[in-house]
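The complex appears here minus one protein chain, its other protein chains still in place.
Per-chain numbering from 1; labels A and B assigned in written order.
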Amino acid sequence: MTTRLSINNLGVRYRRDGQEVEALKQVDLDVEAGECLGVIGESGSGKSTLALAIAGLLPGGTKIDGRIAWPGLGHAPLNGRDIGFVFQDPSASLNPVLTVGEQVAEVARTHLALTWREAFGLATDLLSRVRLPDPEAAARAYPHQLSGGQKQRVAIAAAIAARPSLLIADEATSALDTIVQAEIVALIRRLVAEDGMSLLFISHDIALAAQLADRIAVFRHGRLLETGETGELLRSPAHPYTRSLIEASLVSVEGE
Amino acid sequence: MTGPLLVASGLAKRYSRSGRAITALDGISFEINRAETFALVGPSGSGKSTVARLLLRLADADAGDIRFEGRNLLALRGAKLRAVRQRLQMVFQDPLSAFNPRATVGRVLDDPFRIHGLARRDERPGAIEALLVRVGLPPALSRRAIHEISGGQRQRVAIARAIATKPSLIVLDEALSALDVSVRADILDLLVSLQRDQGIAYLFISHDLGVVGRIAHRVAVMQAGVIAETGEARQIIAAPNSPTGKALVAAMPSLAWLASKETE
Partner (left out) sequence: MIALRRFLRTPEAVAGALILAALLAMALSASWFFPRDPQSIAGPALLRPFQDWTLPLGTDRLGRDVLAGLFHGARTSLAVGLAAAAGAILIGAVVGTLAGFAGGVADEILMRITDAFQTVPGFLLALAFVSVAGPSLATVIVAITLGAWTGPARIARAEVLSIRERDYVAGARVIGMHPLEIVFREILPNALPPVLALSSVIVAAAILTEAALSFLGLGDPNRVTWGGMIAEGRAVLRSAPYLSIIPGVALVLTVLGVYLAGEGLVETSAARRMNA
């Protein structure tokens, strides 16, 4: 296996209201090509900061230590081209005044040097790949005409339009109900397998992440507590905190 | 008083959105007994939050009838309605947006005592502290602003506000969905212990059967504004009959396969 992304001793600090907040401390993590890595943590664990750091989306003035290397890429990663990002709230990540097709085509056109006509054709294909019913009509629809689940499918289509080698899904299903959530998880799993992408699936829900992750990394208070192969980690977690997360999920299934 | 605590019959509600009429509720009926947890589960758009809004009189029903503690809830207005609100409370999904952004914890908890005249002015600080302790928060928290405390603490404050007036029914509308998994478990424990101590009934609204299975006695599965099936919680989770019930059970993100792997 080749390493797609290698994070060494990453630390992130930023100032809020005059106080310095240490969002990530000494994080070492590798993502292999074609691997699905589940990043688990509760609010304030630094898991979203990690995603933003990888995508280079941290706000200006943030202090970043350590390094994030992309062996085999040969140049600095480009957002949209090498990294696809799916956010939690699909309504916030889509532009309300552009049609869905235009927004997906825009990504393809920017990064793949296509004409508008080609890009729009590709957008329609992508919308059918994310299983939107009637992709031709969907391409001409505006975001507000779609449901939450459909909007998230569009956001995924836009994220994979330029065939990135890494897809980051940051709580991408948290705003959706459980049935739609299961559909989106299945969709992401299929797309990642088809395109050979690496996936960073960021979630607070270990049970959900376990459904598609090969490996799981557990974060707490800005530190990486442990990583492990999914089945291994769930069966014998090294850290008591991981065990408590697993128990919280198990209990809800058992009933009492 | 005998009989169910709340009886809703034939509730219907239509909204019009950009000229189109949308049926949110299409004649649903259910009962909630004293000290019982009754859950409404369903995908988004199934109308479960509309039920909460009708019960709390935040929206008006187009048709139907709600009897609560023997009174016709939909006929009450003004001061009479405000008085009944002591007995019927609600906890919202997002514990941040459920409070005035300028409020402090103390002010939020002072409101119910002041509005309903439940404690004299000089007794209220003590009553607020007792409430905070009951929901597992330090009494000193009352001086803090709502936006300064954590999401889990906020939801405990929301529960404290809801129990201040000693209600017989609390509507919990996706009250755990915005919380972290570990916080969720603690809040569930708190809700169960409050129910045991004070005999409060809950209407627990959620899209997550996993959480519902931990707290609900009875479950109604909703789909497109109607109730698809009702039954004992365990029975519905074990063997759902309706297509929506089956889909919800299938979508439960579960680590159950882990248990089955271990026994291999």
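The criterion applied here is as follows: a contact is a pair of C-beta atoms (placed from the backbone, for glycine too) under 8 Å apart; a residue touches a chain by one contact, two chains touch by 3 or more.
Small disclaimer: the values here were computed from a predicted structure and weren't measured.
Of the candidate positions B:K13, B:K48, B:R161 or B:R184, contact with the unshown chain belongs to B:R161. Listed residues B:A35, B:L56 or B:A224: the one in touch with the omitted chain is B:L56.
Interface note for the absent chain: among B:D26, B:D94 or B:D186, the touching residue is B:D94.
Listed residues B:P4, B:P112 or B:G213: the one in touch with the omitted chain is B:P112.
As for the chain not pictured, it touches chain B at residues 53, 56-58, 82-83, 85-86, 89-90, 92-94, 97-102, 111-112, 115-116, 147, 161, 165.
As a convention for this text, only the chains that are shown with their structure count from here on.
In terms of their C-alpha centroids, the spacing between chain A and chain B amounts to 32 Å. Those residues of chain A that touch chain B in the shared complex are 42-43, 147-148, 176-182, 185, 204-208, 210-211, 231, 234-235, 244-246, 248-253, 255-256.
For chain B in complex with chain A, the residues that touch the partner chain are 43-45, 151, 180-185, 207-211, 213-214, 233-234, 237, 247-248, 250-256, 258-259, 261-262.
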